[in-house]
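Our next item is chain A:
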Amino acid sequence: MTRLHSFHGGIHPLTHKKESTQSPIISAPLPAQLIVPFRQHAGDAAKPVVQVGERVLKGQLIGEPVGMISSSIHAPTSGTITAIELQQIAHPSALPDLCATLVPDGLDEWGVRQPLNYRQLSSDELQKHLRRCGIVGLGGAAFPSDMKLSHPVVVDTLVINGAECEPYITCDDMLMRERAEGIVRGIEILRHALGTDSVLIGIEDNKPQAIAAMQRAVDDSSHPFKVVTVPTLYPGGSAKHLIKVLTGVEVPSGKLPTDVGVQCFNVATAYAAHRAVEHGEPLVSRVVTVTGNVEQPRNYEALIGTPFSDLVALSVAKPDTNRYIMGGPMMGVELPAVNVPLVKASNCVIAASDALFPPPPAPMPCIRCTRCAQVCPVELQPQDLFWFAQSHNFGKAQEFDLFDCIECGACAYVCPSSIPLVQYYRYAKSEIRARDLEKRAADLARERHEFRQFRIEREKQEKAERLAQKERAAAEAKAAAATVIATPVDPTADADDTQQMRIDAALARAKEQAAAATPKNTEALTPEQRAEIEAIEARRAHIHELAADAGADDEPPKHSQGN
Partner candidate 1 sequence: MKRIARSSLQTAVNLVFFAIIGTAILSATYYLTRDTIAATVEQAKLKLVSQLLPPSSYDNDIMQDIHTVAADEMLGTDEATQAHIARRDGQPVAVVLEAVAPDGYSGKIALIMAIHPDGSLGGVRVVNHNETPGLGDYIDIAKHDWIKTFDGRSRTLFKDEMWKVRKDGGMFEYMAGATVTPRAVIKAVNRALQYFEAHRDELFIADAQPAKGARK
Partner candidate 2 sequence: MTLTEIKDIAYNGLWKQNPGLVQLLGLCPLLAVSNTLVNAVSLGLATTLVMTLSSATVAPVRSYVPNEIRIPVFVLIIAVLVTVVQYLMNAYLYGLYIVLGIFVPLIVTNCIVLARAESFASKNPVLPSAFDGMMMGLGLTAVLAVLGGLREIVGKGTLLSGIDLLFGEQAKAWVIPVIPDYHGFLLAILPPGAFIGLGLIIAAKNWLDLRAAKKVSSQPAPETLPEAAQG
Partner candidate 3 sequence: MLSSPFITRPLTVDRIMLRVLYALLPGITLYVWYFGPAILVSIALAVTAALATEALMLKLRDRPVRPFLADYSALLTGVLIALSIPPLAPWWLPVVGTAFAIAVAKHLYGGLGSNPFNPAMIGYAVLIISFPQEMTQWLSPQGMGHSVLTYGDQLRYVFSGVLPVGMQLDALTMSTPLDTMKTQLHLGMPMSDIRDLPIYGRLAGKGSEMVAAGFALGGIYLLIARIIPWQLPLAFLGTLFALSGIFNLIDPAHYAPPLFHWFSGAAMIGAFFILTDPITSPTTAKGRIAFGIGAGLLTFLIRAYGGFPDGVAFATILMNMCVPLIDAWTQPRIFGKKKGSER
């Protein structure tokens, strides 16, 4: 028996899980059209690689990862891409994002699937495969799974998250009950890729059937995995907290679990990894709970891109339903519209009514009762953070570890003054992030401006120096000439001379400038980019030439005596 640890705080909201676990997972029918966003994961959006009008097969890559933290997007079924455009997605901002619209042809025809034997693959190869298959964390954060497998230090414990602590959500529960074997196989793949010995599968004690199923599957597989029953306590499903409960190790603030030799995956992610590796199927569908104010709460296996409205229609929303929540009631997002598409991170959709989720009463002032601090799993002082966020005192908020807040909502759940604490934290966090960006932009602008000033100053100096030199030379020559032939000097000729000299000086300086400017921060660029830059720099030099010519005339020569 593994010794369990505990964390500070936590709450016991009513779980409401029974409703949706009465019937097995069923496959949702093919919808009339699918809307597949290109940003379904943490990090950069994928880049579309299909054309409008193109026919795609199920599992065909339609968006490829861009940058380090990114993942692939695939066609969830076979059909035709009818549009690639901005469409509304499941985001609290209600702002649109780039999506592909896919009209299924009803054949559900798979493209090439390539099952692999994970034992013959290195961790690197597995990571690449998972990235290609678009596997991301299905617990909610949608972090690319391949990233979580690459780690610089030894990871000795793999924690599998089957806690599913949020009320209402049962997709992991049902997945474990019905597909335990696949999950265990997936866990073995992840364990193999990580190279760990110990595997701990944490499941909250309010899911006895899932625990039994998983235990049976582990026993059958003869892998030395441990299925551990953990007490039901929200937010026990937060990765860092589950790790604490199972191993007693606290992941340091601002660090990753791998820094303390632990990695954590959701059960659904393990299952997706299994499908990807052993069946060659990219992530095109997931299990999602449809519950709340509906006639038939249950779990569906639905294609990514299915509009939520289709799922809700299957479960039949009750007439007083007036809004929908994606995710759980504690951390979920209110949908801007019910026809936005299901994404990889969507574990649940809750039909909500004012009877089910009464709108909060008007907030009262904080009375510093610290009930929030008592339930905060991160042991923050939410009342202080609220105070700072409310007064826009962002520096202080950061000082009080605002960014360690996991936005679990436990504080707002117990607040006697009904203050929307989490919204204040989110507000403060996004303000701070925006300010950081602004600051960086300002610093960059300052640097560029200062460099420009410096350059202009240098050009001026050099020009003046050259001019002075030429004039001196000219004067000497004239003096010499004067001694030889005592003819009066033609003033116009002199002026022309100087003008010519100035032009020469400008040209020389422009060349020098071009030479000086090229080597800056171009080391990390591709040859094409370098060529481009060179071309631009050459043009620039030319421009400066012209500019210098224009400016040279009204330059008073006494500046040369400056320094």
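If you want to know what made the cut, all candidates are chains of the complex that A comes from, given by their letters.
Just so it is clear, contacts are C-beta pairs under 8 Å (C-beta built on N, C-alpha and C of every residue); 3 or more make two chains touch, one makes a residue touch a chain; residues count from 1.
Model, not experiment: these values are computed from the prediction.
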Just give the number of the candidate touching chain A here, out of 1, 2 or 3, all from the same complex. 3
Any idea which chain A residues touch candidate 3 in the complex? 7-8, 13, 92-94, 167, 240-241, 244, 250-255, 325, 327, 329-334, 336, 352, 357, 360-362, 364-371, 373, 377-381, 383-384, 399-401, 404, 407, 409, 412-418, 420, 422-423, 426
